[in-house]
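One structure, as structure tokens, below. Some questions next.
A single protein chain has been omitted from the complex, and every remaining protein chain is retained in its original position.
And now, subunit A:
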Amino acid sequence: MNYMLSLLVFSPLVGILALSFLSWKNERAIKLAGLFGTLLPLILVLIAAAGFHSSVSGLQMTEQANWISYTLEGLNGSMQLKINYELGITGLSLVLLILTAVVSFLAALASWNMKNASKSFFIFFLILELGMLGVFASQNLFLFFIFFEITLIPMFFLIGRWGYADREKAAYSFLIYNGIGSAILLIVFVALFMKTGTLNYGELTKILASPDGAAVAGSTFRLSVLVSLLIAFGIKLPIFPLHTWMLRVHVQAPPSIVMLHSGILLKIGAYGLFTFGVGFFPEEFKKLGVLIAILGVINLLYGAFLAIVQTDLKKVLAYSSVSHMGIVLIGLAAMNEAGVKGAIFQLVSHGLISALLFFLIGVLYERSGSSDIQDFSGLAAAMPVTAGVLLAGGLASLGLPGMSGFISEFLAFIGLFQTMPIIAAIGALGIILTAVYILRAVLAVTFGPKKETHSAFKDLTVLEKVPAFVLLALVLLIGVYPEILSKSLTTVLDTILLGLRG
């Protein structure tokens, strides 16, 4: 029995505990404690990664413990409904865990200059990280749901207390939309539990795929469960037209929290869709393939079109996130190796790129108190490093070869062209639009007439260079050497593709 994963998931508690003993007056100590609170999971996840065997298929580092059990007194003896505490990781969850730990650490670093970041800010921050780590490490729907909801509450507070002018509205709309999503999830999970008697991912997959699985859960049941999952995770992802809450959050939440939100929380939607949708119901997912592909293309084009007309950098990026999540859907809909791989690459790649870009917006906002594109024209003269990193991030986002964005878009479209060429062709227009809105925004910021006010702006400080360069380096690394990611994903892809072929 090893407790590596439990240690990892609950490691943010150390920081929370340390914070709760600190005096609220000692700002520096609080920030340090917050930072070290996120450093600990990062170290642990790297240790876990070192012990992970990427060539072995199936779950690793599994943990299991009895938790809750209901006894059913039936006419023919008693039966037990068990809910266990089950953790375990696959290559995919490991990658996402690393992403979570890295982005969290960098986001904590990015909060260093926040003036009103208090003790409770970091406590909520760490609870949020705990929830995110738990979501990716769970091997049980019940546990997944608990961690999923644990991310909800701190997010509500983080937006509602530390956000910008319209923060409360954003917090409530976040809460309600995601509340609806989790409500649907809860029904789905309980229904599955009652039909199959288990909540464990592996057992569920086995039961649903087995020959008598049809008797346990009929085809209408499966289809309605899948559609419900699509809606529930579609809110999280978000899928058009369920995206309005996410725009508000991206605009109103403090930058370091948006790094987490855009970088990781949105990925939970895709992860759920992949693990539960594709994993449990591959047949039905295939049937819905066209619908999902169309939804993906709509996301891609709609996000891109609206990103073109925005004047606020935050909004450009928010719509860009909508657009990029479309690529995840496109990749999943293709349901072949290239497509699914592209979708997963897109998760990681977008997580890193959007964290980087929102970090930079935070830097700019802190100096100027604005995020309007026009206020920054000619920034390259005053802040050459910032402008340079912004340009690089933008290029990565539009899918320049050699950066991570290229790999994922390329793979996702290859996948879709194989199965649905017409939809893929329409979707490919999105790539052009992406280039248009990214270049429009980034070039308007970097070049153009220089503003007087900029001379007072300081370029990135040493502390700020760390998140910027680390994220950019990771984006480049994946772009140049994608093998580093795909190595650990091979076995996951194999299992999924095996399920697809039936």
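One rule holds for everything that comes next: a residue touches a chain if its C-beta (ideal position, glycine included) is under 8 Å from a C-beta of that chain, and two chains touch if they have at least 3 such contacts; residues count from 1.
Going forward, contacts and distances are computed from a predicted model.
S.K.: Quick one: find the hidden chain's UniProt protein name among "Branched-chain amino acid transport system permease protein", "Pyruvate dehydrogenase E1 component subunit alpha", "NADH-quinone oxidoreductase subunit N" or "Cysteine desulfurase".
M.R.: Going by UniProt, the chain not displayed is called "NADH-quinone oxidoreductase subunit N".
S.K.: Quick one: say which of A:Leu59, A:Ile180, A:Leu223 or A:Val466 touches the chain that got left out.
M.R.: Considering all chains, including the one not shown, the answer is A:Ile180.
S.K.: Of the listed residues A:Leu17, A:Leu72, A:Leu291 or A:Val309, which contacts the missing chain in the full complex?
M.R.: Among A:Leu17, A:Leu72, A:Leu291 or A:Val309, only A:Leu72 touches the chain that is not shown.
S.K.: Please identify which residue in A:Leu7, A:Ile146 or A:Ile308 touches the non-displayed chain.
M.R.: Residue touching the absent chain, from the options given: A:Ile146.
S.K.: Of the residues A:Gly15, A:Gly34, A:Gly88 or A:Gly160, I need the one that contacts the missing chain.
M.R.: Final answer for the missing-chain contact: A:Gly160.
S.K.: Residue by residue, what part of subunit A touches the chain that was omitted?
M.R.: 66-74, 81, 142, 145-146, 149-150, 152-153, 156-157, 160-161, 168, 171-172, 175-176, 179-180, 183-184, 186-187, 190-191, 193-194
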